[in-house]
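Structure first, commentary second.
For this depiction, one protein chain was excluded, whereas all remaining protein chains were kept in their positions.
This part shows subunit A:
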């Protein structure tokens, strides 16, 4: 028996019907809670694997078009709601689309999820902003730029705008400057960011004067 075959015995128990793995003797200590979270992760993964052919994750490409189609459908209806000025509905629908995109199985390419979610978060930020909900807008804009920093001028601008609206000038300045660094001043959106930065500077001055 080589060292590779040595393992620590664990009190595992298999549920005969649901096939879920649980701890045999539930005890409370830090090591078992870590083990329990690992087992929940395992069970979720198992359920996800059951839906795939031959029960192994397919190679990252090509991706299953079903979920993408659903997400696109949700996004389209959210866009339509936004255009009709039903902002609350639009935000809700974007939220569903975001949940759907977050629920993509893990073995699908992460870049795909990032691109998709960056757009969805940016759109939801816009929907929040139209309802003058700056906090929600800010959080979503931050998520969006976190997902995809480059080529995401809209999200940078929206995040900055939310901070401006809340009167957090210093933060707004930092945020917009970071956006400018990444996007560059020359691009179409870059000019808008420069404009916003000007607004921020003005606000900062006004605040210092008061």
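Simple rule for what comes next: a residue touches a chain if its C-beta (ideal position, glycine included) is under 8 Å from a C-beta of that chain, and two chains touch if they have at least 3 such contacts; residues count from 1.
Here is the rule we use: contacts and distances are computed from a predicted model.
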Protein that the absent chain corresponds to, by UniProt name, given "Eukaryotic translation initiation factor 3 subunit I", "Ubiquitin-like protein-like protein SMT3", "Gamma-tubulin complex component" or "Putative translocation protein": "Putative translocation protein"
Contact partner of the left-out chain, one of A:67, A:92 or A:114: A:114
Which residue of A:46, A:67, A:92 or A:178 touches the chain not shown here: A:46
Hidden-chain contact residue, picked from the options A:151, A:167 or A:184: A:167
Subunit A, residues in touch with the chain not shown (by the definition above): 3-5, 7-10, 12, 14, 16, 19, 21, 34-35, 38-39, 41-43, 45-46, 49-50, 54-57, 59-60, 102, 104, 106-110, 113-114, 117, 132, 134-136, 138-139, 142-143, 146-147, 164-167, 203, 206-207, 210
